[in-house]
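Everything on this sheet refers to the single structure shown next.
Apart from one protein chain that is not included, each protein chain of the complex appears where it belongs.
Order of writing sets the labels: A and B. Residues in every chain begin at 1.
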């Protein structure tokens, strides 16, 4: 019962954060602000859902189901890397930015 | 052939990865996992960049705990900013001169910055005239406040760079 409640809360929280990340992607004004939505909200959202899945399968069947943690760790390791690469590409292509880009980084 | 013995942590991590992936701890799987871990570590060690070994496990744990808490608060703040229709975010860029030198430590710092409150690390550059690395950080909000960039620099340095300096001493 308690586990059920916990899994439900985590699933709902995760879905909410994933949705917020996508809303941010559509609603925020320029590329560099849009970058914030997916790197943070979506990553946490899916992290919460994977923990929920791990909990669910650990209590449903015999034995622990920890392999969801692999995806979680992988996503938390790669999300900053892809955000950084995307930002580099955007700087290189001189994508429109609301914030002023410091001179040292303007030419690449 | 015995290279893997010099990297016990990597070998153990690979073994743990294998066991998680197959989802069992039967002796056969442990043996196969250990064999694969030793082979992969031994075979690829030559390609790794030399790096300093992180020390002091309790500091690492404290850092990870703080990081987890900050990721949670970061998300709530970004969520509020995204959902509040009346507010327009005021983004700004900051150049952060790093005191860290070890490439792996810099990677950890940049990742931390990307995962925590309202900031994404965008680019790294080493100007020709001095040896220090510059990290370009994009902040989602607060650009209109007086001295916002100085405050952000100080916060990031104090909160994350200091502990990393101690871990990678």
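Keep in mind that, in the parts below, contacts are C-beta pairs under 8 Å (C-beta built on N, C-alpha and C of every residue); 3 or more make two chains touch, one makes a residue touch a chain.
What we mean here is this: contacts and distances are computed from a predicted model.
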- Per UniProt record, missing subunit out of "Ribose transport system ATP-binding protein", "Multiple resistance and pH regulation protein F", "Aspartyl/glutamyl-tRNA(Asn/Gln) amidotransferase subunit C" or "Branched-chain amino acid ABC transporter permease" is "Multiple resistance and pH regulation protein F"
- Query: In the intact complex, which of the presented chains make contact with the chain not displayed?
  - Reply: A
- Omitted-chain footprint on chain A covers residues 1, 4-5, 7-8, 11-12, 14-16, 18-19, 21-23, 25-26, 31, 34-35, 37-38, 42-43, 45-46, 49-50, 52-53, 56-57, 60, 65, 67-68, 70-71, 74-75, 78-79, 81-82, 85-86, 88-90, 92-93, 95-96
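In this text, only the chains that are shown with their structure count from here on.
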- Partner chain B, residues of chain A touching it in the complex: 17, 20, 23-24, 27-30, 32-33, 35-37, 39-41, 43-44, 63, 65-67, 69-70, 76-77, 79-81, 83-84, 87-88, 90-91, 97-102, 104-105, 108
- Note on the structure: Residue positions on chain B within touch of chain A in the complex are 17, 20-21, 23-24, 71-72, 74-75, 78-79, 82-83, 88-89, 91-93, 95, 110-115, 118, 120-123, 125, 127, 134, 136, 138, 140, 143
